[in-house]
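Note that one protein chain of the assembly has been removed; the remaining protein chains are unaltered in position.
As written, the chain order gives the labels A, B, C, D and E, with residue 1 at the start of each chain.
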Amino acid sequence: MAVVDRTTQRADISHVRTLSSFSVATIHEAQDRTGLLASRLRPIFRGTRVAGTALTCEVAPGDNSSIHVAGDVARDGDLLVVTPTSACDDGYFGELLATHMVARGVVGLVIDAGVRDVAELRDMSFPVWSSAISARGTVKETPGNVQVPIVCAGVAIAPGDVVVADDDGVVVVAREDALEVIAECRAREAKEAAYRKLLVAGEGTLDLFALRQKFLDAGLRDIKE
Amino acid sequence: MAVVDRTTQRADISHVRTLSSFSVATIHEAQDRTGLLASRLRPIFRGTRVAGTALTCEVAPGDNSSIHVAGDVARDGDLLVVTPTSACDDGYFGELLATHMVARGVVGLVIDAGVRDVAELRDMSFPVWSSAISARGTVKETPGNVQVPIVCAGVAIAPGDVVVADDDGVVVVAREDALEVIAECRAREAKEAAYRKLLVAGEGTLDLFALRQKFLDAGLRDIKE
Amino acid sequence: MAVVDRTTQRADISHVRTLSSFSVATIHEAQDRTGLLASRLRPIFRGTRVAGTALTCEVAPGDNSSIHVAGDVARDGDLLVVTPTSACDDGYFGELLATHMVARGVVGLVIDAGVRDVAELRDMSFPVWSSAISARGTVKETPGNVQVPIVCAGVAIAPGDVVVADDDGVVVVAREDALEVIAECRAREAKEAAYRKLLVAGEGTLDLFALRQKFLDAGLRDIKE
Amino acid sequence: MAVVDRTTQRADISHVRTLSSFSVATIHEAQDRTGLLASRLRPIFRGTRVAGTALTCEVAPGDNSSIHVAGDVARDGDLLVVTPTSACDDGYFGELLATHMVARGVVGLVIDAGVRDVAELRDMSFPVWSSAISARGTVKETPGNVQVPIVCAGVAIAPGDVVVADDDGVVVVAREDALEVIAECRAREAKEAAYRKLLVAGEGTLDLFALRQKFLDAGLRDIKE
Amino acid sequence: MAVVDRTTQRADISHVRTLSSFSVATIHEAQDRTGLLASRLRPIFRGTRVAGTALTCEVAPGDNSSIHVAGDVARDGDLLVVTPTSACDDGYFGELLATHMVARGVVGLVIDAGVRDVAELRDMSFPVWSSAISARGTVKETPGNVQVPIVCAGVAIAPGDVVVADDDGVVVVAREDALEVIAECRAREAKEAAYRKLLVAGEGTLDLFALRQKFLDAGLRDIKE
Partner (left out) sequence: MAVVDRTTQRADISHVRTLSSFSVATIHEAQDRTGLLASRLRPIFRGTRVAGTALTCEVAPGDNSSIHVAGDVARDGDLLVVTPTSACDDGYFGELLATHMVARGVVGLVIDAGVRDVAELRDMSFPVWSSAISARGTVKETPGNVQVPIVCAGVAIAPGDVVVADDDGVVVVAREDALEVIAECRAREAKEAAYRKLLVAGEGTLDLFALRQKFLDAGLRDIKE
């Protein structure tokens, strides 16, 4: 009763590349604070940012069948996104699967469950954001859906959407919104660069963001020296 | 109905400096195992110890207004201490606010909530102890109290108290107790240095701490070969 | 009413050494996915693998008496395994105890509770897997059992069993099973080396593991382009 | 930038009524084990089953503005479904809002956050499934989306979908699937009634579900007396 | 190094009685949303509200010595408030201690840890709010402070303060604020009674609380049929 859909339309690769130049925090702000996966997803090593087109799959607890199916439909530039149908810490993914995924062009993994072989994955520079690290293996009995819309770590993700991950977490940009979000990211970065200069020069955020009077109006009482 | 109090009396800077030479574990022991914040506060990067005078602020969930107010009263040597009025993982603080805080002389951040831009904060060497990392931004609508006594991660902290943080966690020393705690830390370090030598030489802690007979008296049964 | 048993028979040191050449994930698979401690146990620093003979001890919450007793029975090659009788995050173990343990030949610590002095432990290269980091100290009032069978992080461990730990977690191998597990680990590594080559060459896991037809039989529907 | 959409098409009321006659467990099975919200959602009192058309709303942490907006679009038979944009335990909903919702025909509340006045809600027999109980109030500053597709407790829900809740949890049935799910529920209940009779008569599930040989084939070893 | 202070000044008993007529939610709102303990504290049975003067004590993990000391200073109308120095689920309190406390006039227990004998406590109608239920007993080795200012479940409480608890949780009112809070509670109840009538009559909260235009101004977009 599970399906694997090979007809997924991926986001434009140039959009993916451009989005990878922005931080997750910036992208999340640029699309009105939406699309951010739960903060329990953490990188297994720090200092990396990656962007790819979502290769979605659902796994049963303790069963990584779908990940093998996903490998069969993977394309260059895909980022594997795995969600369990119920909470499970098992190590669904390790060095052998990573070797396979790299051979198929997959750029990384986001999984709301566990992974293993993290030392080897770090040596391979294969970036992973997971909610657990566990050596516990899984069975291959019950395939789940692959390349269908899923919910991962609280966020709805469609196959082919752009997923960006860095040290702050993971964000998804809907395929059709990519261009608009890029424009908004650029505007935001320009604005922040200007702010940064003023802050370095000693200006305060109360004045820079016009908060002083607003807060007094909201009832803030200032006890002066 | 919130207040910002600009009349805070800070701990003596020389006391702060001296306390920064002791580990959090030593200080915590030196003041009778009190003052330690809950262990969910973890550094965003390791290998740093920092001490400063507590610049306290309370924030509503998802609203960092008070942090902007705190920037307005910050002084050289302050360490920003932020507590949410109810549990919240959002990223209240990022690189722009850190830039501002550095310009004002703030030496670090302790927050029982989330932060973002952790890669940038690491590059800036701005030390942070937080209970979460999240790219999710906050609004600036409802200012809370700044520079009032707060409870952060289970511990009561007054503005101007000394806060010390390292890889083991975060401890607060009441402003008026600083000198006494320093003396006790010194005594403790001397005692531990003596112990260390004996332990390296092969002596056991059962004998060193006079525990052998105490434990037998407490009912420990020794099954010999 | 507690006991310390000095009659423990340790696993053969050559078995321990050989097992240390396999990853925790491999060992766990080699013994039918058993023996893995809960994933809340994490290394305080990464990149280390250690194996030793279990020196077991039970501690009351907030009381590290048994660890001192354990030091008294420690032998070269032991790995200290500590379990609290009820969940507790306190820092039961720090640099002084590590100094003592190193002097006695102990190769590392696995503890389902907290540790402290983690910067110092890292500097000493003393490997620790713990469920928390906390500067909070403990008392020395109530000794618990030492070198008796315990349950640690959900797994039954007998004194003298082999414990192996790396970045993926901690696994125990019963003393009497060591040889059999080693043989199975070798077989598994050989098999995986063969797989790895094929995966690098571009083969897929669906075919390599004969999963394609199995999954179709299990009801997987393939939506083709 | 938030929207309230007043054009929602609700599921057929007769489908809702029929679905309310099946348990959440049955419905969840009937639709291939999908649609079940996370188990952290618990009823504030037991012994009730309710079904309604989803009146969806998103709330900012600590801000219940959207619930007030939802009241303005509520219709007879709606079941209010609330999800916070980030995890928050605050008491977003109490007796006054319940009074309002009852007046508007709302049959209950599902919320992945906190509620308060639970004694009063119990006295009113207003059923609530929530992830927390907390007296902490919220502000009314920042409206979020109302009657848009949301993710609540890990499941995607569209406005107008059927939501059913009982002591086992909460399940959603897509509006367009309601008839098919009803048919499957009936088939399942008939089948289970037949099973029940046989089990009461002493038959075993190994034979009833043809598991005996299957498990032996899967490697189960039977150690006989 | 622990103290028991027998000089505590309790809140006026008439204030305590009056406060017991208001719900925890109302009191929390009446004092500007402060004083509410963390929502992990839950009643062991429902349907009770109790108010008393805080008899504070700190306990070490797994050690209930201070509760015995507290019994020695208890007075009619006290409500025992217990906080562990580090998180612990053990059952610090059971039927024997409750029998003792009742004999001393204590009206209930608030504890950020575990209790046991909950069936017996229910039979005795001795109300308890706790963060856990556990049969695990504790030792009596290390007394902690009694009748000193403490932090319990995130809130600072002074001995003699008024503590009120009901199905929604636990709130503390500073002794010196009791009269002011009572006045504010009365005003709030009057206002809510008026609201309730209008809501029953079908009025909406958007209009009642003047939110309609405010939310449109804040950017809410209304999609009409």
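The working rule: a contact is a pair of C-beta atoms (placed from the backbone, for glycine too) under 8 Å apart; a residue touches a chain by one contact, two chains touch by 3 or more.
Worth saying up front: this structure is predicted, and the values here are computed from it rather than measured.
Asker: When the whole complex is taken into account, which chains on show are touched by the absent chain?
Answerer: A, C, D, E
Asker: Given that one chain is not shown, which residue among E:103, E:194 or E:210 touches it?
Answerer: E:103
Asker: Among D:29, D:90, D:120 or D:141, which one touches the chain that has been omitted from the display?
Answerer: Touches the omitted chain: D:29.
Asker: Just checking the interface: what residues of chain C touch the absent partner chain?
Answerer: For chain C, the residues touching the absent chain are 1, 32-33, 38, 85, 87, 149, 151, 154-156.
Asker: Taking the full complex into account, what residues of chain E touch the chain not shown?
Answerer: 1-7, 65, 68-69, 71-72, 89, 91, 94, 96-97, 99-100, 103-104, 114, 116-120, 122, 132-137, 140-143
Asker: Touching residues of chain A against the unshown chain: what are they?
Answerer: Per the touch rule, chain A residues meeting the hidden chain are 60-63, 85-90, 134, 136, 139, 141-142.
Just so it is clear, only the chains that are shown with their structure count from here on.
Asker: For chain B, which other chain has the most distant CA centre?
Answerer: Farthest by centroid: D.
Asker: From the centre of chain A, which other chain's Cα mean sits the farthest off?
Answerer: Computed centres place E farthest from chain A.
Asker: At what distance in angstrom does the C-alpha mean of chain D lie from that of chain B?
Answerer: Chain B and chain D have C-alpha centres separated by 42 Å.
Asker: Centre to centre, by mean C-alpha position, how many angstrom separate chain A and chain D?
Answerer: 28
Asker: Among the residues of chain C, pick out those that touch two or more other chains and give their numbers.
Answerer: 89, 134, 136, 141-142
Asker: Would you please name all pairs of chains that touch?
Answerer: Contact pairs between chains: A-B, A-C, A-D, B-C, B-D, B-E, C-E, D-E.
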